[in-house]
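Here is the structure we will look at, set down as C-alpha cells.
Just one protein chain is left out here, and the rest sit where they should.
On to chain A.
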Amino acid sequence: MTPPAPVALIDYGSGNLHSAGKALERAAREGGSGKAVLVTADPEVVRRADRILLPGVGAYADCRRGLDAVPGMVEALTEAVMERGRPFLGICVGLQLMATRGLEHGETAGLGWIEGDVVKIEPSDPALKIPHMGWNSLDVARPHPLLDGIPTGENGLDAYFVHSYHLKAAHPGDVIATTSYGGAITAMVGRDNIAGTQFHPEKSQRLGLALLANFLKWAP
C-alpha cells in the first residue's frame, strides 16, 4: 500500500528531481511544516496529494511528451488542481506547461491553465545573450503569498534563471512578477491555487528556499 503523500513532486522523466526534491525537503524541515515529499509517477498519489509540484527542464515538446507518457497523469493533475483546488507550483518548463501552447520548435499544446503562449525571448538589445542565464532580480507586479517575507526588487534577493523562452500571458493579471532582460520577461505567474516560477527556486539559495517554504504552507 502506498503511504499518503502530502506533497507530490511529479516525476515524468524531466527536470532535476534531485535538486527540487532536496530543496523541498529542506524547506519542509526548516519551514516547520514537517510535510513529507514524495517523488512520484503515480497518478493516484497525485490525486491524493495535499499539494503538487511540477518541475521541468529541457525542450517544451519533450516535456509535454514526457507528461503524456505517464498514463493518467494529465487527468489526475487536472482533477487535483483544477477541480479540487490543490495548491500547484510549476517550475521553469513546469510553469510553461501551464500555458495554452508552447512555440518552441513548432507548436505544442500546454495544459491551458494560464492563457498565453510560450515564446522565444527577444531582448531589445541584440547583444544580450540567449539563454537568459544567471541571477536576476524580481519586479513584483502584485503581492503573492509565495513571496511573503522575501525581499524583491533591484536591492532584494536574486533568483536563478536559465531559459530561452517565456510565457507571454494573455491576461496581465496572471503575471505575479517579471524580470528585466532587454524588456520584461515573465518570472512568475499565478491565479487562485496555481502558480509557476520561470526561475529555479531549488537553485536560488535563500530566495528559493523561502519561496518553497511559503508554498508548503500556502492555503489558497
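In this section, a residue touches a chain if its C-beta (ideal position, glycine included) is under 8 Å from a C-beta of that chain, and two chains touch if they have at least 3 such contacts; residues count from 1.
Quick note on the criterion: contacts and distances are computed from a predicted model.
> The chain dropped from view, which UniProt name applies: "Biotin carboxyl carrier protein of acetyl-CoA carboxylase", "Cytochrome c biogenesis protein ResC", "Imidazole glycerol phosphate synthase subunit HisF" or "3-isopropylmalate dehydratase large subunit"?
Hidden chain identified via UniProt as "Imidazole glycerol phosphate synthase subunit HisF".
> Any idea which of A:47, A:64, A:132 or A:166 touches the chain not displayed?
A:132
> For chain A, which residues touch the unseen chain?
16, 18-19, 22-23, 26, 57-59, 62, 129-137, 154, 157-158, 160, 162-164, 180-181, 200, 202-209
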